[in-house]
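Missing here is one protein chain; the remaining ones are kept as they sit in the complex.
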Amino acid sequence: MFLAEVIGTVVAPISVPELKGRTHLMVRPVTPEGKPTGKTKVAIDSIGAGVGDRVLVVDEGGSARQILGDPDAGIRTVILGFVDSVSIHGRTVFDHSS
Amino acid sequence: MYVARVTGRLVATVISPGLEGVRLQWIQPLDEKGDPMGAQQVACAAIDSGPGDLVEFVDGREAAVALPDETFVPVDATIVGYVSQAVAEGIDLAEEAN
Partner (left out) sequence: MLIAKVVGSVVATQKDEKLANTKLLVCQIHNHNNEAQDSYVIAVDSVGAGTGDMVLYAAGSSARQTNITKDRPCDAVIMAIVDSWDMDGTDVFKKWSEA
């Protein structure tokens, strides 16, 4: 799993059946402090996230299939949670409410 | 999953069993600005995509699972969706090309 920021929306009207009707969001992996890191990915939303949200993303097929409840889906990148806060060594480096 | 641009087509008649007739296309992964992200690679097309199209592709083992027919095949990248709009930070990657 990794921390990411939702940075955009993707509309894919033509797709394989298991992607039909799902929300696709562009996510950029970030460090705990919020600095961009790594490659921008497209993730399937399972929680109702929107642009600007700090989220938790899983990028592995078995977990993705569990979350989406589809044992045959060829999907691996899924947003599975909102991040409220992140702390390192007791120091809060990200707080959604602030 | 990543956003990519289809750049070319590839023909291979001698191919691993189960992949006969599957279309192979070159793709250039793109970042949120529409700039190239990493090297071009070859992907199987699970939809009717073609050169110039903006698409989504899935990598890793899920690429094989995403194929419509035989899924026990050695495939590590599959085009799974045709992207009509991909907006991040005010830039629409689909419009950039036109």
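Going in written order, the chains are labelled A and B, and every chain counts its residues from 1.
Everything that follows uses one rule, which is that a residue touches a chain if its C-beta (ideal position, glycine included) is under 8 Å from a C-beta of that chain, and two chains touch if they have at least 3 such contacts.
Everything quoted here is computed from the prediction, not taken from an experiment.
Asks: Where does the absent chain touch, in terms of which shown chains it meets?
Replies: B
Asks: Looking at the whole complex, which of B:Ala45, B:Ala63 or B:Ala88 touches the chain that is not displayed?
Replies: B:Ala63
Asks: Just the residue numbers, please: which parts of chain B touch the chain that's not shown?
Replies: Missing-chain contacts on chain B: residues 7-17, 19, 24, 26, 39-43, 51, 60-61, 63-64, 72-77.
Heads up, the rule we're going with is that only the chains that are shown with their structure count from here on.
Asks: Can you check how far apart chain A and chain B are, centre to centre, with Cα atoms defining each centre and the answer in Å?
Replies: 20
Asks: Can you list the residues on chain B that touch chain A in the complex?
Replies: Contacts found on chain B: 1-3, 29, 31-32, 37-38, 46-48, 56, 58-68, 71, 78, 80-89.
Asks: Using the touch definition from the top, list the residues of chain A that touch chain B in their complex.
Replies: 7-16, 18-19, 24, 26, 28, 39-44, 61, 64, 72-77
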